[in-house]
Structure formats: structure tokens, C-alpha cells
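Here the complex is missing one protein chain, while the rest keep their positions.
Chain nomenclature is as follows: A, B, C, D and E, assigned in order of appearance, with residue numbering initiated at 1 for each chain independently.
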Amino acid sequence: MPRPSGRMPDQMRTVSFDRGVSKHAEGSCLVKFGDTHVLCTASLEERVPPWMRNSGRGWVTAEYGMLPRSTGDRMRREASSGKQGGRTLEIQRLIGRSMRAVVDLEALGERQITIDCDVIQADGGTRTAAITGGWVALHDCLDWMHQRQMASKTRILKDHIAAVSCGIFDGNPVTDLDYAEDSAAETDANFVMTGQGGIVEIQGTAEGAPFSREQFDALFEHARNTIAQLVDLQKQAIGA
Amino acid sequence: MPRPSGRMPDQMRTVSFDRGVSKHAEGSCLVKFGDTHVLCTASLEERVPPWMRNSGRGWVTAEYGMLPRSTGDRMRREASSGKQGGRTLEIQRLIGRSMRAVVDLEALGERQITIDCDVIQADGGTRTAAITGGWVALHDCLDWMHQRQMASKTRILKDHIAAVSCGIFDGNPVTDLDYAEDSAAETDANFVMTGQGGIVEIQGTAEGAPFSREQFDALFEHARNTIAQLVDLQKQAIGA
Amino acid sequence: MPRPSGRMPDQMRTVSFDRGVSKHAEGSCLVKFGDTHVLCTASLEERVPPWMRNSGRGWVTAEYGMLPRSTGDRMRREASSGKQGGRTLEIQRLIGRSMRAVVDLEALGERQITIDCDVIQADGGTRTAAITGGWVALHDCLDWMHQRQMASKTRILKDHIAAVSCGIFDGNPVTDLDYAEDSAAETDANFVMTGQGGIVEIQGTAEGAPFSREQFDALFEHARNTIAQLVDLQKQAIGA
Amino acid sequence: MPRPSGRMPDQMRTVSFDRGVSKHAEGSCLVKFGDTHVLCTASLEERVPPWMRNSGRGWVTAEYGMLPRSTGDRMRREASSGKQGGRTLEIQRLIGRSMRAVVDLEALGERQITIDCDVIQADGGTRTAAITGGWVALHDCLDWMHQRQMASKTRILKDHIAAVSCGIFDGNPVTDLDYAEDSAAETDANFVMTGQGGIVEIQGTAEGAPFSREQFDALFEHARNTIAQLVDLQKQAIGA
Amino acid sequence: MPRPSGRMPDQMRTVSFDRGVSKHAEGSCLVKFGDTHVLCTASLEERVPPWMRNSGRGWVTAEYGMLPRSTGDRMRREASSGKQGGRTLEIQRLIGRSMRAVVDLEALGERQITIDCDVIQADGGTRTAAITGGWVALHDCLDWMHQRQMASKTRILKDHIAAVSCGIFDGNPVTDLDYAEDSAAETDANFVMTGQGGIVEIQGTAEGAPFSREQFDALFEHARNTIAQLVDLQKQAIGA
Partner (left out) sequence: MPRPSGRMPDQMRTVSFDRGVSKHAEGSCLVKFGDTHVLCTASLEERVPPWMRNSGRGWVTAEYGMLPRSTGDRMRREASSGKQGGRTLEIQRLIGRSMRAVVDLEALGERQITIDCDVIQADGGTRTAAITGGWVALHDCLDWMHQRQMASKTRILKDHIAAVSCGIFDGNPVTDLDYAEDSAAETDANFVMTGQGGIVEIQGTAEGAPFSREQFDALFEHARNTIAQLVDLQKQAIGA
């Protein structure tokens, strides 16, 4: 059975980065993985959380949200329901950890950068798009600081970070699942890796039957290749 | 003193309506009043709130939110703080009442349409932009239903609705305040009117000194003229 | 059709101010607009909100609540439901803005006065009664400070403030709507004005059909006359 | 040392019941124990909590609140802080149990009566005043039903219920503590008893040193006598 | 009718104290009253609540919780429902007051000890078991401080504290109610007393018919005897 999208197993969706979309934010990027659109902003504040004060180190954190009608059926607004759900908390913790993996918090100094990732339209893979686009917003925020001689971007930002979701669809390992594929996938795994190919996060989940070591290895290969392409696209986007 | 924007007192900002921006919503519109950008979606559900069941009538409601970095300083995410603030609740009640003023709820039948207005970028006048763009999303949702012969758009939608914020800036009445003007205005008034020129909502507030009847009348004239122009733009946008 | 209350269009309800009803509060007033009874207290605290510290200026704020059985059907207690609803937040913001419009916050000094308005019995117009009675409580609190030479009442309190709700009932503009009239009114507008006749807030809402400029003007005239009478009654009450 | 109030050890404060103070409630009573004033309303609803449906039995429950400035220092409004505190929950559970102790829930039928006790002004003993006045509101609600031939008051209401707070002040047992005495009391005990002298609730707490059996017995005697007087006053108030 | 447990009226359940069950806590005790098992830990912190700072005095507080399946039917987890219920708040306030009754807060110094009482398995009398076992955890925490010469246990801890629940079962006063007895009891009273026999708390509640003074006196005698036995068991447990 071919992929619903007609893509080849190792073919990711069309990915684009639209930088500087926010008039206010120090860094911003509208990232698109096909029909998945995530607005990422990086906000700089000259303070850190209370538990980090006087540590000499900075902090990078993330928040994630979905617009109520970013999805096929309208979801309840989390601000209205009075709390962020477990999925939201899980995703924003993941984005934050991913960003911190490539930031030298001491070089950042006692400042906080918040990466807000708001899903404008969802079609699968929102968390991996958020990480990949969030990195561009983070980069541009550090660039903004660099230009103002507030800090050295090259010392703070150690590497690229990008992410992709792969899965076993109809028995075959495929890369960059869209919503139709994700819903039908037997296994779903998110990979977060650096520009150097280091692994930052792996999250693999059997949706139906358990998966084997061989299946996992195949997903891994797809992820490694796709992430290398995403890093190349990030480089083009920032003009590196 | 001239307006910070360099506009004439009766000159509104460049306004645009970008329809069909959402792959999922039955109606959607990205409305821009200058640098104020609001994404409006209309979501149809085949159910009404519990207190309306078996009434034979439908309901139109609205929700409003701001992305955390839509503003100059990052605001706390309402989903994270655990509740919607008073300003948010006040605005979404206003949007809902405005939409219902031009909808025949009996003709709609037992269905609910939710207008979500999410501020992507804020530069003053977000609530009036939301109402003006929300009407386009509502129209397109009704058009979607009309095309599927679910309901008669012409019977349900009785008129246009549009809104503008006017104020006394440096002693002079001006229309369509942007953020810089709004912050410095002595008086701020929001007007919501129909295509026929009927008044649906007036909210006038003295920020500093009380205002006079004459000043209010001058704001009213600005609002009447600007709203007429906004209605014309809505007509162009929907191809009417 | 005559008004349910049998009143003339320009006739307000019997209004009374009962001062000093609280043993503890620095200022207090039980205000009655017919069967609408609101207990207003003014509480002085020698501190301001965190965002105002070291500004040299004071603050006046308000809170509003309804006893669960102040209404025809028992309402759920907001303390029990875990949050204040949108209507409550909207009203207490309105009361606070109204009070601040006639207070010189610099002359007040770094202190906060909280006006609590608790509806003991509701029959329409609770927010306008709260503003009108809240002013008396505020006055008496400033008087209390004046007598103790803590501050100069005459420098702090710049003017009277009073409010009324007018509406179009059965096609005719009438003043000071009670609950029966308010429920049936096509249009409802709240006006907040100073003793000098300056306008502080206008909130007009079409409940059914949009209203015209002429109708709004008629409501305005009623409001101007009624508020002038309310200010006279305030003067009598405080013995001015 | 004499009591701050100058009262004799066995002398309660001046107690009054003002019936029918609410235009809307089926039963209502403003009860005063000296400067402690509590507004009690009884609200009838033709439904019971979910867990009682189809049981053929009714329910009586209570809610308790304090106006923010009923006390010497302004308290935070519980609706604003987002939850009812432990003290509030404890008191309203006590009031509810006390009322149910004298009601035949089967005779009541599948209905709920809610006793709302709102403290207008506090000077000690608010919970005991609330129980004593709440009974009058409950009685009047049942009378209202009786007159409409909805139910038999005499079958439903089995007895009077009244309450008082006693304590050891400066080594001596005294009855009906006011705030000044309560703050200084070594031991504080609330007693809830029926018109027949049956005990419904006893809550004794050592504030400082533990108390002895003899001290407790002395408090008990004061309570028995005071409650008998309160029941007599209830009888006068309802014209029994 | 004999007691369901087959016990004599004055016979308490088998009670045991298992000390030092927590690797981390400064003091801990797993207390068992028959099938009621409560894990009590005492946690020392070198800080006091904000309102006590710079008072030179310490604080002892308590928290209480039940594991969801400590009971016959699974209860909803309070962390999941978003708040502690009225019963929980009432019980933890009682435990805290009971502990403070035998602690010299000045001798403790500016520190806080928190007694956590978590019900592992419930079979009636959880609050009285928590108080009785909580005292052992408190003692061991003070002993831990004593051994480190941080404070003098003998100066701080003034006496034992223990508690029991008695009731009228099938017309007869019995001691230490288990769940089956508690559910069927007409009257239920909790007593908290010191090693010297001083009374700290009495909470008596008529579940059905009011109770008489004679019945209360009989419960009191049971409580006095049982608490004396519990104090002896505490002494054995701590090796005093």
C-alpha cells in the first residue's frame, strides 16, 4: 500500500522556514512541514527563574499550544478549560530540553529565552516541526543579541537541532508522518538530533503490536537522513 | 501634534482580509488592520449548549486569545496561568454578541458556530479587527453550509457587522487607533455597527479626564464613516 | 404599553443611601435603587499592588459579588465554582475605572482603597447602583482619613460619580431599568458621569435589533437628567 | 478580670431575628448576635444531587461565606482566590449536618433546600449565629411550602436547632464569646442542640493548654442554658 | 447485638507502631489500628511560613491524604480532581492543632515540621490513627534533632498526644470504631487527649438521632481509657 501522501518512504514533506514574521519578537519563524504550520517566537527576558538566580547561568524554556481550530475537529481552548493537558506539557518539556541541548547556558548569562511554538494548522508532526522551526527562532534571537553586542552567538549556540517523526505504516518504515499516516501507523517514533548527528531525544511508542529491534533500526536510519536534510534547510534559511 | 502613524484624523489603516487560510475550518479569515493581525476561524458543530437543547434555535459564540509574543513584551500564556483574564472574557463576550446581532438563530437551526479570534500580532484595535474579520469567517462558514444545502445563508445572515476603535488623541478625535495612539489617548471608544448603519455596541471609556458630549459625537462620526468603509472592504473580499 | 413599574419614562426608582452600616470598614454605604440593594464598603490598606510600588501613587480598585440568593433563582456561589465569571470581572473593572476617574492618585499617596460591592438583593441595575453607592463609601473613607490628618479629602476626591442604566422599553426610551424592564428591553445602555456632567463610561448594547443614533441620544438625555438627580441625592446623603 | 463586653458569664448577647428580609428567597432571616450579623436564606429547588436521584428522599445543604470587609481587616474574597478555604468548608458542612438533624428527609420528598449563610458583619460566633438563624430561614421555607400545600411542615421539621460558642476566658467559663473574648480564650467549644435538649454536635478545641473534664462540663452547662434561651427566641420570632 | 469485629465494648483493635520506615524522613512511623494503616512522616525544614518570619517561633503543620484504593471503592485522586476536599482539609487542620498542643513552638525555634499522614489502607478511624502515629513520627524527628544538638527534644515536646474514635453502636457505647461499626453508628465522637489526660479536641456528631449527655459521658469514659492504653503503647514503641 502506498503512502496516502504518495511520497516515497524516505521522502519528507516540503519544508519551509519563514523568518522574521513577528514585528515584536527578538527571533521568529513560521515553519511549515507540508500542511503543518507552526509559528515559533523567541522572547528574551533579562531575568531567570527564581531557582536559578545568582547562578551566573541562563535558561531556555519552551511553551506549546494549538489554536482551537488548527485541527480537523475544533478542540477546547486550554485557556478556557483552565489547564494545559498532559500532551501539551509533555511536548513543551521536550522542546525545552531539545533547545537546551545545543545552548551553552553559562555563555548565555543570567537571561531567559522562551520559545513559544503555536500550531496554526496541524497535519501531524507538530512537535518535530516546532523543534526544527524553534531552533531558527532561537538562532535569530541570539543573532539579535549578537548584533547588539549583548552576547556572542557563536559561543552560546553550539549546534543545530532538528527533529522528525518516523513510523511503521502498513508494515513499512517511512519518514515524516502526516496526520493520515500517523493515525494508521503501528509504531511512531520521534527523533531529535544535532547537526553533528548526536542524539538528543528518542521517543518510540508501539501503538498496536510491540515493535522489533530491526524495525526500530530502520526508523532510525530514516530519521538520520531526514534530519540531515532538515539541518541543510536550516542552514539555507539562516544564510549560513 | 500629528498622529504617530502620520495618518489623517479620519484615515484608517490599510485593511486586508485573507480568506480560506485554514485547511480545516468551515470559514476562516486572516484580517489585518495595519500591524494588527488576527486569525479568525468559524467552526460548525451539530449541537448547541445544554441550556438551548430542543429550543429549535442555534447559537453563535466567540473565543478570543492572544499569542504570548503577539505583544511588545511577552505576556503569560493564559492556558498556563490557568484562567482567562477579565479582559479576554470581556472581549470574547463582545465578539459573540456582535455576531449574534446579525444572525437569525432560528434560521440557523440547532447548531453552534464558534468564532475563534486569535491575535497573531497586536498593534492596537485587536477586538475591532476580530469583529470585522470574524464576520468574514462567519460568512464563509454559512456559505459552506449553503453550498451543501444545509441551510440558507441569505436567511441566516441578516447584515454585515464591523467595528472600529476611535479616540481623542492630543485633543483631536481620530479613527482606528494603533497601539502608540491608544496608549496616549485620553478617551477610547469602540463602536460596532451593521452594514445598514444600526448600532450594536458602544463602549466609551475616559482614560484620563472625563469627555464631553461633543467629543463623543465627533468620535461617533469617525466611527460611522470608517465602519462604512470597512463594510465596503468586506463586500469586496467576499465578492459581493 | 406603560412601564411594569408604573413609573414615568424619566422617573427613577426611590433611591436611598444608608451610610456607616459597617462597624469595621473605613467607609460604607447600603445603597438602594428600589428593590436593588448593594452593600458598598471602602477598605484602606497602607500598601499598593506590586507593579505600583515606589511610584508615589496610590490605587483604587473594586470587587463585585452577588449573594447566591440575591436573585429570583439561586445562582451558584462563585467561591464554590472556583472562579469569577466574565460578567463579574467586567463589572468590577467598570466600578474600579469609574472610581479612579474622580480620584487624584498622587494625592492619595502609596495606599490602596478597595471598594467591595456586594449585591444583597437584585432587581436590575446592580452595577449602576454599585457605582453610585460606592462613591459614597469612597467619600466616607477619604473623610475618615481626612479627620485623622492622613490625607486631604478635598485634594484627593475631584468630583462626584454616579451611574444609571437606561433602555428602550416597548419602543420608548426610559430611565433606571428594573429587572422586568431590563429583561424585555431592546437596548440597554449604562452611563457613568461626574458631578460636572463629564462622561466617564458609556456601554450601549443592542439586545435585539440594532439601535439608531436618535435612540441613543434619547437614552443619553435620560441618563444626564437622572445622574444629576443622583448626584444631588449623594450630596444630601453626605451632608454637603 | 471581667469580660470585655461587661456581660455576666452566663449572659448571651442581644439576639434578634429579622424574618422575610429577602424579596426572592422562600425563607430568609437576618440574625444578629450583638455585632455579628448573618443573612440566612433558604432556597428551594425541585431536584436533588445526582447521588440521591430516585431515592424518594430530599436533601438539605448549606453554604457559608463572609463578605470581604465583614471583618476588622479586609479578607481576600474567596471567589477571587479561586477556592473556598478549609475553615469555610468545615463551617458549611457543620451547618448542613445541623439542619439535617431536625429534618425528615423522606417527608421532604425529592427536593433540595439550600441554606446560604453570608456574614455581613463579624464579631465572633458566626457559625453558631448562622445555625440559629438558618433554622428560622429553613422554617419559613417549609412554611412557604406548607401554605402552598406542597408538603407538611409539621411532618418535615422535627425540632428546633440552635447553637452557641462557649469558652474559658481568663480561667472562667463564659457563654456566647464575642471576637475579643474568642481571641483571648484558652478553650473554645461550639455546641449545637435541639429544642428538646438533644445534642447534635460538639466541637471543643484547646487553644492553649489542654482543658479538663470539669472545664468542659462547665461549658456544657452554659451551652445548655443559652441554647434553651435561643430556642425561646426562635419561638417568639416565628410566632409559635 | 455484638460488635461486627467481635470485640468487647471497651476493647480497641490491635495497634502497632513501625518506626523508621522511611529512608528519607527525619521521623517516620507506619501506624496500624487493625486494618487501618497510615504512613506518618515528619519533615524538618529550616524555614517557617511567611506570616511567622522573625517571630522567633517555629511551626508544626500536617497534611493528610488517602491513596485512591485505600478504600473499598476506588476514590478519585485529589491531585487529579484539582483540590483537596472539605473532609481532607478538616482532618489535616485537626492533626496540626493536635500536634501543636504538645509542642513548645518557641523552644523549636524558627523551623517547620510537617507531619504527612497518608492512608495506605482504610478501615475506619484514619484521623485518630494519624494523630496517634503522627506523634511518634514527630517524636522521632525531634529525637533526630536532639542527637544532632540542634534542639532539645525534652524542652520542645511537652507531652504525648493520642486519639480515638468512639460511638454508639446498636445503642451501646463502644471504643475504636472500625468501618463497619462507624457506618452503622448513631453517634460518632473523636477525642484527642494528652498523656496527662488533658483534653485537646472533642468532636461529637449525631449521625441520626441527637444524643444525650449520658451517652456522651459514656463515650468520654471509653476514650479516656483507650487513650491511656495508646499512650502506653507509644511509650513502649519509643522505648521510653
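FYI, contacts are C-beta pairs under 8 Å (C-beta built on N, C-alpha and C of every residue); 3 or more make two chains touch, one makes a residue touch a chain.
Remember, it's a predicted structure, so these values are computed and weren't measured experimentally.
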item: Touching partners, among the displayed chains, of the absent chain; value: A, E
item: Contact with the hidden chain (one of E:D104, E:D118 or E:D159); value: E:D118
item: Residues from chain A at the interface with the omitted partner, ascending; value: 83, 85-87, 89-90, 92-93, 97, 101, 189, 193-194, 196, 198-206, 209-213, 216, 220
item: Residues belonging to chain E that touch the chain removed from view; value: 22-25, 28, 35, 39, 41, 43, 45, 63, 65, 67-72, 74, 77-80, 82-84, 88, 114, 116, 118, 120-121, 123
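Just so it is clear, only the chains that are shown with their structure count from here on.
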item: Chain occupying the most central position, where position means C-alpha average; value: C
item: For chain E, residues that touch 2 or more chains besides their own; value: 83
item: Graph class of chain-chain contacts, one of line, ring, star, complete, other; value: line
item: Chains touching one another, given as label pairs in label order; value: A-B, B-C, C-D, D-E
